[in-house]
Structure formats: structure tokens, C-alpha cells
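Missing here: one protein chain of the complex. Every other protein chain is in place.
Each chain carries a letter (A and B) given by its place in the written order, and its residues are counted from 1.
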Amino acid sequence: MGRLTEPLQFTFMQTGLLAAVLVGVTCAVLGVYVVLRSMAFIGDALAHTILPGLVAAYLLGLNLLGGAVVAGVATALGIGWLSRRGTLREDTAIGVTFTGMFALGILLMSTADSFRDFSDMLFGNVLGIVPRDLVFISTLALLVLAFLFLFHKELELTSFDPVHAQAMGLGADKVRYGLLVLLSLTVVAGIQAVGVVLISALLITPAAAASLVTNSLPRMMAISAAVAAFSGVAGLYASYFFDVASGAAIVLACTACFGVAYLVRVLQGGAGKKTVG
Amino acid sequence: MIFGKAVILSCGVLLVFVLSACGGQGGGPGGPTRVVVTYSILGDLVENVGGGSVEMTTLVGPNGDAHTFEPAPSDNAELVEADVVFQNGLGFEPWLGALYQSSDSEAKRVVVTENVDPLLVTGEGRGSEPDPHVWHDPTKSVVMVRSIRDALAEADPENAEAYRRNAAEYTAKLEKLDADVREQVRSIPGDNRTLFTSHDTFGYFAQRYGFGVDTALASVSTEASDPSAGRTADLIEKIEASGVPAIFAENVSNPSFMEGIASEAGVELAPALYTDALGGPGSEGGTYIGMVRYNVSTMSEALQE
Partner (left out) sequence: MKDPSLPYGRRRHAATVPGAPALAARSVSARYANSAELALRDVSLRVPRGSRVALVGPNGSGKSTLLKAVAGLLPVKDGEIQVYGNPVGACHHRVAYLPQRGEIDWRFPISLRRLVTTGRYVHLGWLKRPGREDREIVSNVMEDLGLSQLAERQIGQLSGGQQQRALLARALVQEGDLLLLDEPLNAVDAGTRETISGVLSELKGRGKTMVIATHDLAILASEFDGALYLREGREAEPGPGAFVGLPVGQDAAWAG
């Protein structure tokens, strides 16, 4: 038992564990919609789009995090606008926007006098969380969970039957914009806290694992959150005892959980569960 | 008859003008010697030797990182126009060879460290390679100044006297710098003379002035941006055990990570030192001598008990 508590004597492990769990749970719950709405590569895309925001902020002497947030939200709204009903498919809109934004970032970088690798500026690591970051992360987690709770039925409905939503006067686009903005805030904050490797994975893998073992949306969110929390802890412990990269360890823990879920699904018989929950 | 002679004479004069204008690339006789320098620190040395007779361009400017520099097309053009190209060598500018070849320049390439005895670094699994960061030891810079002086004198014999004079003056300043540093370092308690740093740049400095260097921070700094928790824990314990009062982390992508390590190990995170480049003009590290003085003052302040 002493061995298990050994890592906890270090402050960076305590804050790291807390951050991994908080960010993990936030992303995992949001990730259920990412997976169900086929937006799997939006995490990676949004991560790339903050580059021009960073560079522009740096060149203008403005706050870096602010620049990243503005760029992220602008991209999210741009994606939403490009893929509004009947125009472009969402994955096309994502691809076009993020490659363009990233190239803009590189272009801006080339105009700066001294070449610096700007993309490193904001990319954090879960071991580098200081207590003031935790406040930021907790606030974001609360914001996301509140949004998902308050607008649960609208998010659910617009995810599988936007036509019916429209027939009721509920603009599916409005809900989508909200989701995209929330995603971009989560990605920006998450990258600053735990790095880009982790963010994309946390938005997809726990939710994907959960989708294999349940047919109930609320249960999917709960299982997804549990997978993320478990992987955060397991990954960090592995990083501590086996001296391996921390972010990668957490991602692989998520992947392992996915593997287990897949096995469970296979053993249950190909048809899977018939009822919801 | 006279008309014919006048024409021949005019053609002759014209020819002389044309020939002299085509006289090779780079500055002709009478113009300043055009020089390209790969990084800012070397640039300061060259300027101090060359003075006004030299027109200098620096490829990797202040605060730039020569290790990861990627040349732009305009850099090609600079090389073509140059008479002399000064480089550090010892693997510091891995991109220069290709750039020089592709630019088809006829400039003379001078490796300023050719007469310097290099330190060997054993990398993990890499075998031993020379350490390029010679400039942190002012006595090595004196050797480089001599190479610079000789190269300039050869390329521009007209001003050789001026170069020799400048070099001698500057060398005197460097020797004084060396003495001052030795003096300042004496005030740092012997036990504290270990530099925990994230960048393996201070090897020559450490050798000259009796410091130990521990680059363990490099393995968790974000060159590889995903450090391991186990290694971080080991590092914190190591720093704590060493008893030094401060660590040095520069060029890191995640400063708050370094802050965290420092605070958990109970040490100070010293202000950033100048490593591979000068600071901007007017800053403390804007000149080579300024840079060394700043580094030593910062180190000595941080490492007092």
C-alpha cells in the first residue's frame, strides 16, 4: 500500500492527477457528442487552428491565451457557418478551415523577425500544472457540464433528428454553434493544461469505448467519464513507476479500455444489447 | 584618322569600366568587405574585429536558435553576395552546407573554431560528438578572434593593419573579461558550483571556471514534450539532494513546468541565461561581453546560499 501512495508525496503528481481527471472527464463527456455526431477529428483540427491566434497575438503584443481563444472560437463558428444546413458536410468544413488556419499561422510566423517555434508556446503538459491552472480547469469543467445538463434534450435531439427539431422551431444550427464554441474552449484550455497529444484522444477514445457497451446516452456519458478518469490515474501511475512519457501513457490507457470494451461487446454476441441500458 | 583614334580610345576606356564592374562577385576594391555570419554571438566578434571596413549580415539573429534554423530564400542571396562566410562549425549549423552549395556562392568559408580544442560530449547512444558551444569561455573566443582576424586580413589586405589593431584591442577586453569572471566566480561557495540546466550549452564555461553541469533537466524539458512522471520525481529528488540553491532553465517551451519542479525541489528558478544567441540590441545581452557578464552575475546571484 505504501507503494501506491508513494507518488502522492510529490505536489506535481497531486496536481497532475487532479488535472488529468478534471480535463479527462470534461473531454470525455463532451466527446460523447463528438463521437455520435461524427466529429472525431475536430479536436485535432481545433488544436491546429490556435496557431495563427498565438502568432497574431504575439506579433501584436497581446495576451497569448486570449489570442488562442479568439482563434479557436472564430474557427468553431466558421466551421459551423460553412456547414450550416444544406451547404457543406461538417467534415469538409472542418478540413478546409483547419488547414487554412494552420497555413495562416505558418505564414504569420515567417513574417516574424526571429524564427521561433510558436506552437510550443502554449502546449502544456499534465506534469506542469500549477495550482492556479487548476482553478481555470475546474471552471471550464463546470461550464461544460452545466451546458450539457441544461441543453441535454436539445443536444440529443439535434444529434439524431435535426429535421424534427426544425419542425418544432428549434434551430439545429444554434445548438451546433454552442457545441462548437464549447469544444473550442475546451481544446484551447486543455492544450494549455495537458498538451495536444492528450486532448484529441480524450475527446474520442473514452466515448468510443462507452458507445460499445451501452445504448443509453446518459449511461454512455457516465462510462466515458469513468474511462477517462481511470485512464488519467492509471496513465500517470505508469509514467511514474515505469518512467514512460506521461501524456502517451494516459492515451494508451484509454486505448486499452477501448480494447476491453470491444472484447466485452464481442463476448456479448455480435448483435450487442437490444435495449437501452 | 583622329576620329578613328578617338573611337578606339573611348572603347578602351569603356572596356576598362565594364571589366572593372564585372570584376567578380562581392565588393570590389575600395568597397567594404561583405561578410556573412551565421549567428549573432559570432557576429559581435566579427564586428569588433572588422569595424567599419566590414559590411556584415547575420543569418540567425538575436534570440534565434541556430540548431533549428530554417534558411529562407533571401539567405541564399546573402551568401551569393558575400566575400567571406564565418561559421562556428562543430555541428552547430547543420543547415549551412546545403545552403552554401545551393547558393553557388564563391565566398570563402571560415570555420572560426578550427584552432579550438573541442570538448567531447557523450550523448545517449550517440557516441561522442564535439560540443559546439565554445563561446561561453572567453579564452576560446580569443582563439576565434585570431581566426577572424587572419581571415579578414587575407580577404582584404588593404585593411589588414586595422584588423590586427582591432583584434588586439578586443582580445585585451576578452582577457579582462576572463579575469573578472574568475574573480566573480570565487564568491560562489564551492558546493554550489553545479549548474542544473535544460540546455547543454555551458560545457566550456564549466571547464574553464570549475563548475559541474547537470543536464538532467533536458530530459524533462519540452524538447521531447511529453516527460515521464518517474523521471520528474527522480530529478526533483536529485536537485534537492545536491543542495544547490537554484536551477537554470532557458529555451523551454513550458516554463510553468520548470517553475513547478523548482518550487517542489525547494530551489529558485533563476532568470533565463543567454545561451546560443545575443539578446536584442540595447538589452543586457546585446553584445558578447555584455552577455557573458550578465550570465555570470545571474549565476553568481542565484547560487549564493
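Quick notes
Rule of thumb we're sticking to: contacts are C-beta pairs under 8 Å (C-beta built on N, C-alpha and C of every residue); 3 or more make two chains touch, one makes a residue touch a chain.
The model shown is predicted, which means the values in this text are computed figures rather than measured ones.
Touch, as defined at the top, links the missing chain to these shown chains in the whole complex: A. Within the set A:Asn63, A:Thr99, A:Thr139 or A:Asn215, the residue that contacts the chain not displayed is A:Asn215. Residues touching the missing chain, restricted to chain A, are 36, 85-87, 150-151, 153-154, 156-157, 159-161, 163-164, 166-171, 211, 214-217, 220, 273-277 (touch as defined at the top).
Quick note on the criterion: only the chains that are shown with their structure count from here on.
Chain A and chain B have Cα centroids lying 42 Å from one another.
The touching residues of chain B, counted against chain A in their complex, run 61-65, 68-70, 72, 220, 222, 224-233, 236, 253-254, 256-261, 263-264.
On the chain A side of its complex with chain B, the touching residues are 7, 10-13, 15-16, 110, 113-117, 120-121, 123-125, 127-130, 133, 195, 197, 236, 239-248.
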